[in-house]
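Data first, discussion second: the structure below is written as structure tokens.
Only one protein chain is missing from this complex, and each of the others stays in its spot.
Moving on, here comes subunit A:
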Amino acid sequence: MSSFKRKTTSNQISNPIGTRVIPGPVSTFITSTGVPSLDDILGGGLPLTCSLLILAPDVHTAYGELIQKYFIAQGLACGQTVCVLDDNAKEFVSECMWIPSHATQTTGTTAPEDEEDETAKSHDAKIKIAWRYEQMKQFQTTVSSTSQSSDDFCKVFDLTCRIPSHVLQSGQLLSLNITTHTNESSTRRILKSMKDILESEEVNSYKPIRICIPALGCPQWGDIEPEDLCYFLQTLLSMIRNYPQTCLSLSLAPHLCTDSWGGPGWTQKLGWLSDACVSLSAFTANPALSAMFPSHHGFVQIHSLPAPYTLLPPSDKFSTLRGLSSSGENNLAFKCMRKRLIFETLHLDLEGGVGERRTTPSATTMAMESETHAHHHPHTPGAVGPSGSEGSAKVEVQLEDVRENVAKVMIQEASVSQATSSSAFKKAKPKKRVAFKSDRPDLYDF
């Protein structure tokens, strides 16, 4: 008989449902928020006993609530208990996204890509790049969801799918009403009720409890002062630390997310009063930003990150998106596509932040030159192209109105073959574009 024995894992303690362990001085269980790229920012996921506060100060959008829906959907999908603090909790949960049916049938498949991605990929495939760069890995702005979708940890959700009714009735969902008819303040009453719920649910230590507050401070919470809110967050933070199977995610009502409501330093205070605090500042209020970053919907700002048992947040070491392991922190942005929400690194496009690739000369150089620029020098046959072997082209660029920065390119051709002329015209034809001008917000420029 061999003296070598296979190491058995039978006596290892299994993780709570839907969690992973991250190595550290004390093993920490992390659970997914439902958005793989947000998990990456948090250092793999949200640790149990920690709170995640999402600030979405834009009143026209509901990205804060969208994150909460992901958080709820992920909790329900991996079998955890979810407690939603809202008067219309059932309605809110019924609007959550769900796993697409084809993904549930074939486990381990790749994540459903959006059409935008697919078209971008096919477009990229057509571009011929220099041979020396061909073997290089394609530049990625976000983390892939496929690597994490192998188990229950992070399911792949589709925003076009809705949560099935049988999941809502499975008993995993708890709800707590906010509105009260007593004189007691809503925050203090909720804190008491929360404690009762946590004490009753704590019996099953292998089933984590997710607490979700979709819109803290919205009208159903009554009149709320900054001190009340701070007390609520502070007490909640110390409460969930006493229950090792609990994690909390909450969004503030949009008007409470800015310093104008809570006074100077308000966002700093919120950052201190939560383990992880992330701002999602959507571009909707500022058309100049959406023109500058057409492929994103808002900036992501990280205020604080969870570090339950260490000095250094695990995110600083493990996050690919933040990129602190190699250099300074990356700028981050988010975009919400038809099927999913993605957090990714923000980069300036070509020519310093202009979203479209301009083939026409830039407006500034044209303004510096004369109003009409005639191009008269004779072309050698080789310069025109391989097919334009006979004849030369006369190109004239005329500017109708320099102040409006609209250029029309006129190409006059003389004795060039038909094939050459058609291809040349195609190249010079200005691409149709739709732009939203910040200086004239009432006009669309086609």
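In this text, a residue touches a chain if its C-beta (ideal position, glycine included) is under 8 Å from a C-beta of that chain, and two chains touch if they have at least 3 such contacts; residues count from 1.
Basically, contacts and distances are computed from a predicted model.
Trainee: Just to verify: the chain that's not displayed, which of "Gamma-secretase subunit Aph-1", "protein-serine/threonine phosphatase", "Globin d2" or "Elongator complex protein 6" does UniProt list as its protein name?
Mentor: Per the UniProt record, that chain is "Elongator complex protein 6".
Trainee: With respect to the chain omitted from the figure, which of A:15, A:180 or A:234 is a touching residue?
Mentor: A:234
Trainee: So which of A:142, A:175, A:258 or A:310 would be touching the chain we can't see?
Mentor: A:310
Trainee: Check the options A:84, A:97 or A:273 and report the residue that touches the missing chain.
Mentor: From the options A:84, A:97 or A:273, the contact with the absent chain belongs to A:273.
Trainee: Which subunit A residues touch the hidden chain?
Mentor: Listed in rising order, the touching residues are 24-26, 49, 185, 188, 225-228, 230-231, 234-235, 237-238, 241, 264-266, 268-269, 271-273, 303-304, 307-312, 316, 322-329.
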